[in-house]
Structure formats: C-alpha cells, structure tokens
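Removed: one protein chain of the complex. Kept in place: all other protein chains.
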Amino acid sequence: MNALTIIFYIMAVLMVVFSIMAVTSRKLLRAAIYLLFVLIGVAVFYLAVDYMFLAAVQVVVYMGGILVLIIFSILLTSHLGERLQVVKPTTMLFAAVLSLVSAGVVISVINGFTFITSTFEGDKLTVAHIGQQLLSYDQFGYVLPFEVISILLLAAMIAAIAIAKYKHQGKS
Amino acid sequence: MNIYDFTGLTRSIHEGLSSSMSPLAVTVTEFVIIAFAFMIFFTILGLVLVYAERKICAFFQLRLGPMRVGKWGLAQTAADAVKLIFKEPMITKNADKFLFNLAPFIVIISTFMALGALPFAKGLHALDFDIGILYISAVSSIGVIGILIAGWSSDNKYSLIGAMRSGAQVVSYELSVGLSLLTIVVLAESLQFSEIIASQEAGWWIFRGHIPALIAFCVFMIAGTAETNRGPFDLAEAESELTAGFHTEYSGLKFAFFFLAEFVNMFIIAAIGATVFLGGWMPFHIGHWAGFNQIMDFIPPIVWFFGKTGFLIFLMMWFKWTFPRLRIDQLLTLEWKYLLPINLINILIMAFVVLMGWHF
Partner (left out) sequence: MSFSDFLLMRNELLLVAAAVIILIADMSFSDENKRGLYNISLLTMIIITVLGFLPAPSGKLFGGMYITGDIYILMKNILNIATVIVLLQSRGWLEKPGQQKRMGEFILLLVSVLIGMSYMISSGHFIMFYLGMELATIPLAALAAYELNKSKSAEAGIKLILLAAFSSGILLFGTSLIYAAAGTLYFEGVMAILDSTAFTTLGLILFFAGLGFKISLVPFHLWTADVYEGAPTNVTSFLSVASKGAAVFILVIILNTVFKSLNDVWDPMVYALIIITITIGNLFALRQRNIKRFLAFSSIAQAGFIMLGVINDGGLGMATVIYFVLVYVFSNLAAFGVAAAIENETGKESIDDYNGFYRTNPRLSLVMMLAMFSLAGIPPFAGFFGKFFLFTAAAEKGYYILTLIAVLNTIISLYYYLLVIKAMFIDKNGAPIGYFKSDTAMQVSLVICILGIIVTGFTSGVFDYMVNLSQQFFLTLQ
C-alpha cells in the first residue's frame, strides 16, 4: 500500500460520491460544481500515472473550458432559488434499477477481463514527443484527425452563429 | 555561480529526511514543509504587495499614502489583516451558502497551484514539470470558476454582473496570455521553466527574439493585466457602477482571500513574464562577454528574479493608475479584434524567424 494507492482510492470514492451528487442535486449550479470535482479527480488520476500533459489538458479543456461554459450558461439562464423539477418516483425507481443493473453488468464484465499491463512509463513521455506525434503523418501520427478537428470546430462555430444571428422579426 | 545554487540545499534536506523515515512519511513531510513555506510566502507577498500598491498609487496621485501605523505606514497592511480576521463573516439571507463559502477557496487554491510552479532561483522551485507553462495556464484557468460562482451565489445583481464581466474577460484574455507565451516557447523549444531559463544563458529572449519577442511581451503585459482583472481592465469591480463586483457581499477573511488572490495573481503574471521574457533568475548576460557575465553572476539569482518581477509589478501598477477604465465592449474588441490576430500573426513570424535561424 503506497501513497499512490491510497490517493487512488480516496479519489475514486470522492469521484463516485460527487458523480452521484451531481446527478441528484436539484440546484443546477451545484451540480456543475460537483461535476468540477469529478473532473479534478480524473486529472489527479492522470497525474498519478505521470501523464502530466494529459492532466494539464484535462484541466484546461474540461475545467477551464467546458465547465466555465456550462457555468456561464447556467448564470445566464437560471437564478438563485431555482430548483430542478423532481422526477416522478416511478421514473426515478426505474432509472435507478436500470443504472444499477447496467453498472452491475459492466463491472462484472470488466472484472472478468485481464488487462494487458502497460510497460510504458508516463514520465518518459515528453511534450516534444507528443507534439511530433500529433503532427506526424506516418502510422500512429495524428495529423489527419488534427486537421479534421479544425474543420469540425469551424463548422460548429458557423452552426452556432447561424442559430444566434437570428433576430425576431417584427420586434425592434 | 554555484554558491547561489539551491539544489544542494534541497537535496540535503531530502536525504536527511530519507535517512530517518519511510518513503511515505518523507513525501508527506515534504508536502507539509512546502505547503508551509508557500503559505508564509503567500501571506508576506500579499502584505508587501498591498502596501506597495497603496504607496505607489499615492505617489502617482501626489499623496503620501499610509503613514500612521509604523514607520512610513509599514505596518498598515498587517494591521488591516488583523482587522479583517476579526470582522464578522456575513452571508446574505438567500445566498447559496455552500457555493458562497466554496468560491474563495477555489480562487485561492488555483492561485496556490500556480505559485507552486514558479522558479524563484536555481534549484528553488516546488514543481518543475515538463509542461510548466501549460500547467500554469491550466490551473490559473480554474480561478474564474470561483469568481463566477461567487457572483452567482451572493444573490446580488452587482455581484452577478461583475462575475459575468470578469468571466468573459478572463476567458478571453487567457488566450492571448497563452499565445504570447507560446511565441517564446517556439524560441526556447521547451515548456519547462527550468529549460526556458537555461536557454536564456546567453541573453534574455526579449532582446534576442527581435521584434516578435517585443510584440509578444507587450501583448503579454496587456493581456496579463486584463486576466488578473486589474485596472484599466477592472470592470469586474468597477466601484462606481458595481460597488465592488463579484465580492460585494463578502466580508472578513473570505474577502481577504479574494483580495489576496488578486494581488498574488498579479505577482504570478509578473513572475511568468519575468521568467519567460526576461530570463527569470538568470542574471543579465550579453553573449560571450565572459568578464561582464562573471560580474553579473555575483548578484544572487533570487535578487534578479524578484528585481525583474518587481519591475513588472510596478509596470502593472503604473498602468492601473494612469489609464482610464475601458468599457466592456472596448475590452472585448481589444482582445478579439486586435490582440488575438496580432498574436497569431506574431507567432507565425516567430516560427519563421526560428526556422531561418535569424534570432541571436
């Protein structure tokens, strides 16, 4: 039992707890903050296996980007004291049973699988290496997805503008 | 040069601990030591910076500033801190208490984490990641979440407006800060702070990187000032319109957290600027002038570091007390229509310069 294992279990428990709180909280912004804690947990896991770059990207993209966006939209659309609707008990029961069953299936299947242990050490992976691989066009190079993502982002941006550009007719 | 190297000191502490404790205990002890060191540093930094701000502001406005408590008012900020600690912590009636209490901690934690990666002198840094710059921009981007939820959970419209302004501002200007730093990363060929500093052995990048480096430095200072919500970009707490912005409802220690975090963030921006553009703790060297370089080496690196950082902080305070505040649309126009395109073109030019080997 070394420090990493202890941290792993603490983070794992925290993540599960906060995930449940995120989906059960009736206050929208609180749910977002619980989600923040879950995402931090993921970053900690990356750090624990020495994938520094991935951890930083996780923080930049999920916390600095996506979560800020989520919070922004919550700030713009809801107000303090607003509570999310409570779902019907039968629906809740059904959802709970369904998620428990599927969680059981997934856990049992994953438990029965012997993963290949990676011999690769995360701290040997430098940023320079990642950068080269990202722009390499040989096998295990990722320049094509990199470029397609830029098309995707452009399309998504235009899509957002196309929706937002609209002005209500007849109203000044 | 080696007399100022901290590597030996830190290593001997580590070895001393290892000889008497298990690895787990050593790790924990080192965590605790570093945490205490940073907390003390953080507090002192806050006190000094607040005092400096008041004094500098006073001099710009031809006043004396605090003079009563201690010689030249030196103990004024300490007295203020004591006052803040004893103030009653108040929470508005309809506030979301959990988020209200959480917000200052998110802000201050992000500040602490960023502080941890700064190299103060040779061998004197808590973290020296391979991804240094990326790490700093990552953790400092968490702070804005704290500001946003502080504004929202206060149940005060001024807070909410302040938080929204602040959020929009930080998210926008983060881009320019990151991109202007990347311009130098192209030169230094590394994201790691220690390597960026080492690469400036023969001269600081701001001098060696031609005009692109200068442009990047200017953009960095503008965007950095904006990212820390300082004047002339302090719309988030524009006191004439929003009383105090997102922290209107905070009092006592929690207010102090926001206040401190703001000043320490300014320090962090200045320190990154000093490290990346001005060589960090690296003394002022000129190419192969061995004699000159030797003399410069006698000044301890830690003095160089705090000297440069202090100069940049002074620059930022100068901005604040010289320029009038921008409007929110001007602020966003400045970022998205000017700084960002300039930055992108600048980074291309820099890449070209490096590719052709035109830099010194």
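Chains: A and B, in written order; residue numbering restarts at 1 for each.
Criterion: contacts are C-beta pairs under 8 Å (C-beta built on N, C-alpha and C of every residue); 3 or more make two chains touch, one makes a residue touch a chain.
Since this is a predicted model, take the numbers as computed values, not measurements.
For the chain that does not appear, the touching partners among the shown chains are A. Against the chain not shown here, chain A presents residues 105-106, 109-110, 112-113, 115-116, 137-145, 148-149, 151-152, 154-156, 158-163, 165-166, 168-169.
Throughout what follows, only the chains that are shown with their structure count from here on.
Averaged C-alpha coordinates put the centre of chain A at 28 Å from the centre of chain B. By the touch rule above, chain B contacts chain A in their complex via residues 23-24, 27-28, 94-96, 98-99, 102, 129-131, 134-135, 137-139, 141-142, 144-145, 148-149, 151-153, 155, 160, 163-164, 167, 171, 174, 189-191. For chain A in complex with chain B, the touching residues are 2-3, 27, 29-30, 33, 36, 52-53, 56-57, 59-60, 63-65, 67-68, 71-72, 74-76, 80-81, 126-128.
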